[in-house]
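This part shows subunit A:
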Amino acid sequence: MSLRVFVPGDMAAVAVGADRVATALATAARAAGIDLEVVRNGSRGLFTLETLVEVDTPQGRIGYGPVDAADVPGLVAAGLFEGGPHPLRLGDVAALPFFARQTRLTFARAGLTDPLSLPDYRTHGGLKGLEAALALTPAEVVARVKASGLRGRGGAGFPTGIKWETVLAAAGPHKYIVCNADEGDSGTFADRLLMEADPFLLVEGMAIAAHAVGADQGYVYIRSEYPFAIAQMQAAIDLARADGWLGRGFDMEVRVGAGAYVCGEETALLESLEGRRGQVRAKPPLPAHRGLFGRPTVINNVLSLAAVPFILAEGADAYQDYGFGRSRGTMPIQLAGDVVNGGVFEAPFGLTLGELVDDIAGGCASGRPVRAVQVGGPLGAYFPRRLFDTPFDYEAFTARGGLIGHGGVVVFNDTVDLAQQARFAMEFCAAESCGKCTPCRIGSTRGVEVIDRIVAGEARAANIAVLEDLCDTMKLGSLCALGGFTPYPVMSALDHFLEDFGGADVRRAAE
Partner candidate 1 sequence: MTHPPDRAADDALDTLIARHQNRPGALLPLLHDVQHALGCVPADAVPRIAAALNLSRAEVHGVVTFYADFRTTPPARRVVKLCLAEACQARGCHATAARLSAATGLAVGETSADNALSLEPIYCLGLCASGPAALVDDAPVARLEGPRLDALIAELSR
Partner candidate 2 sequence: MSAVHATSVVPMANQIATFFVSQGDHAAAVAGTADHIKAFWAPVMRRELLALVDAGMADGLSDVAREAILRLR
């Protein structure tokens, strides 16, 4: 039997040289006459460790990281293939505190398995959810998902089971399952990780959804910025079809976005899938009634669909037992920006922001103090340290003028200029606005201009008042969350970091 080493094929690992590491290992093994099998697993999700090399040894799987190709000769010399000692040796990766403190329901297999090995998938509990679902009636499946308390992981937090119930009740010769894998929020990468590390899980989740509502076709809409995920999902779908659990009454395909953040909004995504400009549709009608190609459509985020197999396999209660308040189950939180431990941290809802930033993420990698944290992507508020007691939970964040969105936490050190971050929020909105509704189309551009005037010291107090009015207009008047939530980072910057706008007294002067 050959010796197995695991070198992640994940985009983040490849971006730091994983391919070169894999090649170097193979070369070294050949030179040493070792029959080596290099498994390109998914990343375990702590990107600080990439490239993380793991070796199957009699004493278990031993990790080394972060490994650079240049480190390989030394590592081999130190006995890497036998799990030998080295400064980069991490031992049992799962036992590292970052992993040990997690509750991995959705990401249970991430980094452990060969993502495109169906036997591996089955060995690690794959397809149990689908098998359980197929033994139930559609209505029973829906009931179970409802009972689990699963809420949409895309940001809005709408109960998944209720969405499914609506589509199940809708009549129609065709229904669709659409997976929103247009993960465009900066600071989020859980969808990407899942699709790269465990693509069958998403296929399984969609197959369960299809059975639950009577859909015959599924689409995974992946942003073009994720080429690895696109390839991985395509391969997984082909394998699943060849294996026979896809393609019989339900089939699916990957569709690729084209550089439009707004297509993460579900109705814009549907427009895009239909081959049109990704402009937001007015609701009603809801996609559940008239969605893709005018048919009843379930549209769910990757993480929502990926949570479903566990619920079916282990029961609604098993899932429901985790969580906090109305936020049930686990949330894959993504720690990003200036952090020591950057990656996916799956845990039940309820940890405080401070725990996540200081404790789990380990503070700033730069060694500087944390000044602000943006939670929930470009539309999320900037939180100052004094709000770090906020528990990670949909309602708690909303209560403090924020949102958890897709679970991205971006940490900024004390060099950050929040006026510039506010400006960027408007600039990003202007760059990504679909152009349909007026507050977003014109307002975002005006927002950039007004902030520039404030920063330049032009009639600061008056212009801050204009900016506040503009934020109000955008928040209440916009058609979708892009224009509607862009004011959140802007207003939070004003509320908590007013000094960055030219002195703390400017606002008082305006009043």
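Definition applied: a contact is a pair of C-beta atoms (placed from the backbone, for glycine too) under 8 Å apart; a residue touches a chain by one contact, two chains touch by 3 or more; residues count from 1.
A quick word on the picks: all candidates are chains of the complex that A comes from, given by their letters.
What you are looking at is a predicted structure, and each value in this text was computed from that prediction instead of being measured.
Consider subunit A on its own, then decide which of 1 or 2 touches it in this complex.
1
Going by the contact rule at the top, pick out the subunit A residues touching candidate 1 in the complex.
For this pair, the touching residues of subunit A are 11-12, 14-16, 47-48, 50, 183-189, 191-193, 224-228, 255-261, 272-279, 293, 334-339, 342-343, 365, 374, 377-378, 408, 410-413, 416, 421, 424, 428, 431-432, 434.
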